[in-house]
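The structure under discussion appears below in the form of structure tokens.
With one protein chain held back, the other chains of the complex are shown just where they sit.
Right after this comes chain A.
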Amino acid sequence: MTGRERPIAADTPRDVSVALSGRLGAFALDVAFEARAQGVTALFGPSGSGKTSVLRAVAGLQRLDGRVRIGGETWQDGTRFVPPHRRALGYVFQEASLFPHISVSANIDYGAKRTGGVDPAARSEIVDLLGIEPLLPRAPARLSGGERQRVALARAILSRPRILLMDEPLSALGAEAKNEILPYLERLHASLSIPILYVSHDLAEVERLADGIVVLRNGRVAAAGALEPTLRAAGLRQGRGAAAVLTARVAAFDVGDALAEIDLFGQPLFVAGSSPGDVGAARRVRIEASDVSLSRQAPAPSTILNALRAEIVRVEETTAAEALVTLRPLGAPDGATILARITRRSARRFAFQPGERVFAQVKTMSLATQRAGETGAKDLGVATGPDLGYPSSP
């Protein structure tokens, strides 16, 4: 650590602590949050909620009053303001903003050259990870939007940051380019040992990538914490698209049926959209509340493959006709829950009580799975992938 300031005792190195306030055009911004030393923390909110301003202020590109501390190093407080070029951060802008006058290769070396020189091993590792080897000799003008954003990512990471800041890096891309780049982001997430602040207004993106979340509304923190509980607390799990995201290990893959068997806290769950290479890896499973139905008895044989044993946590009436049931799969730790949307008539007829055991039927084909990030997996006690431990701070 090169921190000019000794970390205080309670502060583990590389923790992120931000408290900022100021006027932004028409509204007042007043935001304070902490983020963990590793993994993706999403700054989530509608456009105009102040999330980009917060990110820019963390980078020092915009001046707000307050305090920014990254890993025991203070970048801003009442008395000091470290200029952006002295802050060890990587920033990925909404549009890739590659330098148009130099090659892709020179672009990714730009930051590295200014932070102790290009490390060939680290460079080739990141180039491989992001799949940009064939792009290196080209001019930025000759790249697609998704390719540019991958190069911008490599450039930011190779500048030896202590924190990676991403400002809606996918929002300027079309659906196709988004799907092209998301797997790279997931891989990065799993291999980077620094915190990532990720600004987004897209819930699907956040669910796929984030471990923690800070929900911003009108310049204030509406909710913050671990992803699932916070989304629920912020009321983002109530509406039509209510869903739960769980992380679990892929136990086996049936090549004939192209179905993966996922080990969800000791219970098997069959999921499509996987590949044999995923066996042993941690994956994120998104379960839509509308795809889950409940019964007291073991369900009769049906076309639905998955029946999880679960415990009722609570039942909430969400609309005039519907109720949302929160369930904890047996064997799952507290907080790892799934949701089921049922009618209020069913809720009345069954009168589920908290603690009661039920069978939750889940439609197999409705499960969307993604590669899970390392940190998310660790939370749930699942084996994690190798930590590349890269890049380290200078």
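Keep in mind that, in the parts below, a residue touches a chain if its C-beta (ideal position, glycine included) is under 8 Å from a C-beta of that chain, and two chains touch if they have at least 3 such contacts; residues count from 1.
In this section, contacts and distances are computed from a predicted model.
The protein name that UniProt records for the chain not on display, among "Serine/threonine-protein kinase RsbW", "Molybdate ABC transporter permease subunit", "Nitrogen fixation protein NifU" or "C-type cytochrome", is "Molybdate ABC transporter permease subunit". Considering the full assembly, A:Arg114 is the residue among A:Arg114, A:Arg296, A:Arg314 or A:Arg349 that touches the omitted chain. Screening A:Ala121, A:Ala141 or A:Ala320 for touch with the missing chain picks out A:Ala141. On the side of chain A, touch with the chain left out of the figure occurs at residues 59-61, 83-91, 93, 97-102, 110-111, 114-115, 139-142, 155-156, 159.
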